[in-house]
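Complex shown without one protein chain; remaining protein chains in place.
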Amino acid sequence: MSIFEYAPAPESRDVVDLKPSYGLFVGGEFVDGSGPSFKTVNPATEETLAEVATASSDDVDRAVQAARKAFDAWSGLPGGERAKYLFRIARIIQERARELAVLESLDNGKPIREARDVDVPLVAAHFFYYAGWADKLSYAGFGPDPRPLGVAGQVIPWNFPLLMLAWKIAPALACGNTVVLKPAETTPLTALLFAEICLQAELPPGVVNIVTGAGETGAAVVAHPDVAKVAFTGSTDVGRTIARTIAGSGKKLTLELGGKAANIVFEDAALDQAVEGIVNGIFFNQGHVCCAGSRLLVQESIQDELLTMLKRRLATLRLGDPLDKNTDIGAINSAEQLARIRRLSESGEAEGAERWSPACELPERGYWFPPTLFTGVAQSHRIAREEIFGPVLSVLTFRTPAEAVEKANNTPYGLSAGIWTEKGSRILWMADKLRAGVVWANTFNRFDPASPFGGYKESGYGREGGLRGLEAYLDV
Amino acid sequence: MSRLAVRKTYKLYIGGAFPRSESGRSYPVTSPKGDFLANASRASRKDARDAVSAARKAFPGWSGATAYNRGQILYRIAEMLEGRRAQFADELGLGKKAALESVDAAIDRLVWYAGWSDKIASVHGTANPVAGPYFNLSTPEPTGVVAVVAPAEPLLGLVSVVAPVIVTGNTCVVVAAERTPLPAITLAEVLATSDLPGGVVNILTGHQAELAPWLAAHMDVNALDLTGVTDPDLALRCEQEAAANLKRVVRPSGDDWAADPGTGRMTAFLETKTVWHPMGV
Partner (left out) sequence: MTTSLADVASSGATLRAFLHGLPGVDRVGADQRAAMLGSRSIKTTAKARAIDLAISMVDLTTLEGADTPGKVRALCAKALHPGEGAPRVAAVCVYPDLVPVAAQALAGSGVKVASVATAFPSGRSSLEVKVSETKLAVAAGADEIDMVIDRGAFLAGDHLKVYEEIQAVKAACGEAHLKVILETGELATYDNVRRASWLAMLAGGDFIKTSTGKVSPAATLPVTLIMLEAVRDFRDATGRQVGVKPAGGIRTTKDAIKNLVLVNETAGDDWLSPDWFRLGASSLLNDLLMQRQKLATGRYAGPDYFTLD
C-alpha cells in the first residue's frame, strides 16, 4: 500500500438516461429496424447496456431516401442558415457534454477523463469549426460556388464513436450534403444520443440519419446507388473492400484506415516529455487509435536509459473502472478485439521479442489488457508490422537519422509519425522525409478541427479536418 | 542519286535509357490512312515492372529537389520541345497548321505547369490555427509513383497528363497512346536532353489492355491515372485492382485538352502532410 492511495472517484452515471432499447433514426424520427436487434455491452463489466436495432438493406434504403428527400432543401439553404444549425448542435453538445462523456465511456470502455477532456470537447469544436465554413465555401479555393455531392454514406469505427461522427457529419452538413451514418456495432449509443441532439436543434428531418447494425448494414450504406459520397474510417482490410466495391461507380470516396506509426526518439530529446509522448502515443484510448505510436524507434545510445524511464512511468498508469476520474487505462472495447491483441502479443513472444508489463491487477469481469511493451523487436516481427490496435508498444532501435527514416517508412501504412529531438533542423529534415500524413514533432496524438488528418499509402486517402476536409464533401 | 534515310528505331524509355522491350516484341504503327510508319516496342509486364522500379528509384531525388529546380527543368522541356516544333508537327500527322497549333499548345502547357512548381504549396497548403500552443502547417507532398495511361491525343494530351504529375515531385510510368505512340517516344528524347533525371518519366509503348492492369495491381505504385482508358470494363478492372494497395485513382472523364486545366490534376496526386510542433521557451 502506497502512502497516498487515491480513493475511488467514480463519475456518476445518473446523468445518462439509458433506454432498454433503441431504434434507427430515419427522416427525423426514431423507427424500428427490421433486422434482429443486438446487444451493446459495457466492455468494462460485460453488462448489457441496451438492445439496438439492426438496419436491414430496406431500412438503409429508407434512410437514404430520407436523406435524398432532404437534400434539395438542405443544400438550397443559404450557407449562413446551415451554419446556424451546426452552431446550435455544437452548443447543445457543450451543454450535454457530461452526459455524452459518460455514455461514451460506458459504451466504449474509454476512461472518463479522456471522454471528458478530449473526445467531447473536440466533438463540439469540430461542429463549431465547420459551422463557420458553411457560408464561406466560396472562399475556400474551390471556385465561386462549390456544390455539395448529395447523400453521404458514412461508416465509422468504435474507437472514438462520437468524435468520428463529428468528423464525418460536420463537414458533410456544412457543405450542404445530407448523411446516412452507421456507427460501429459495439458503440452505437452516443450516435443515437446525437440523433436526439439533432431533434433538439430542430435540424430538418432527413438531413442526418443514423442506421445501426454490423458490417452488412455498413455494406448496404456503402453500396447504395443513391449514395454519392462514401466516407469510411476503420481497418485497411475493410477500406480495401469498400474501394473495390465502389470502383467504377463514380462515388467520391475518403478512407481513414490503419496505421503503424513510428515514434522516433533521438538521444538529444527532452526525455521526460518524450516518455509522456510515448505513453500518450500508445496508451491513449487503450491504444485503440489508428495513428497510435505503436512502434517506438529509439536511438540505440539511449535505449537503456529511456526504457528504464518508460517502465517506471508505466508502473504509474492506473488501469480500471473507466468511469473513475483517475483511470488512465480503460477497458478493451470488445472480446473480439481483446482476442486480437492477445493473439498478436503471443506472436511477439513466439517470434522472440521480450514482453514486459508493469504489475497491474486486471478486473475480473470485462475485457482488459495490461499496458505492455516488447523489447528486442525486429522489423520482421508481426508486432512491428501489423496494427495491434491495443496497449502494446514495440520497441526497436536505430543508429542514424537516415536509418530511423528508413525504418519508419518501411511499412505499407503512412498515417502518422513522431519525432523527438531538441534539434530544430533535424526535426524539419525528418518531417520532410517521413511518409506520413501527420507528423508530430515533440508531441503526439494532438487533434484539432483546423488541422487536416489522414494518411499516405494504405492508411487511406482524403483528409478530415481543416480546409482540406471540405474537399471530401464538395463536387470539386 | 538520292540518299537513303536513316530511320529511327522507336524504343521504350525507362530509367533514362532507351531499351527495347525485354520481350523482343514490337508492333507496327500506321498513319490514320493505314500507311506503315514505324515499328514500336510492345512493352511487356516485365518492362512495366522495370519502369516502376526506375520510377521508385528516381522518386527520392526528384521529390527532394527544390520546387524551383523542378520548375526550371519543366521549363527546359518546353524549350527543347520548342526547338523541335517541326519534327513533332510532322510526327503528329495532322494538317500542318493544326499540328503546329497542337505542338504549341503542348509547349505552352509545359510552361504553365513549370510555373506551378513553387506555387502549388502556397495555394494548396494551409496554416492551421489550432487551439493550443502549436505551430501547425499542412503542405502538399507528392504521393509517389504514378501510373498514367495517356490519352489518345498523342502530344498535348500526353503532356497534359504527365506535367501535372511530375511538377509536384511525383515520378511516373506512362503507357503511351496505343495507336499513336511515336510522339511519346520522341518526347522521351526531349526529356532525356532536358536535365530531367532518369526514371522521373518512364514511357512504355504497347497494348494498353495488356499493361494497364499490371500497373493498376502493382503494389509499389501509389496512384493511377486512367485518363487514356476508354474501355469501361478495362477501367473498372484497373480500379478494382488499384484497391489492393489503395491507390489514388483518377477516373477517365471527357477531358478538353484545350481548356484551362485547373489544379485538379496536380492535387489528385498530392498528399497533405501536417506537421505539429509545440511553441514554448
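A and B are the chain letters, set down in written order, and residue numbers restart from 1 in every chain.
One rule holds for everything that comes next: a contact is a pair of C-beta atoms (placed from the backbone, for glycine too) under 8 Å apart; a residue touches a chain by one contact, two chains touch by 3 or more.
Keep in mind that this is a model prediction, so the values were computed, not measured.
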Displayed chains contacted by the hidden chain, counting the whole assembly: A, B
Omitted-chain contact residue, chosen from A:D272, A:D304 or A:E406: A:D272
Residue in contact with the excluded chain [from B:Y13, B:F88 or B:Y134]: B:Y134
Which of A:R62, A:R82, A:R113 or A:H126 contacts the chain that the document leaves out: A:R113
Missing-chain contacts mapped onto chain B: 132-134, 278-281
Residues in chain A touching the chain absent from view: 2-9, 113, 117, 268-273, 276-277, 316, 325-326, 422, 442-443
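Keep this in mind: only the chains that are shown with their structure count from here on.
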Chain B - residues contacting chain A, complex: 64, 123-124, 126, 128-132, 134, 136, 138, 143-144, 222, 232, 235-236, 239-240, 242-246, 248, 251, 264, 271-278
Chain B-touching residues of chain A, taken from the complex the two chains share: 125, 141, 236, 239-241, 243-244, 247-248, 250, 255, 257, 412, 427, 431-432, 435-443, 446, 448, 450-454, 456-458, 460-461, 463, 466-468, 476
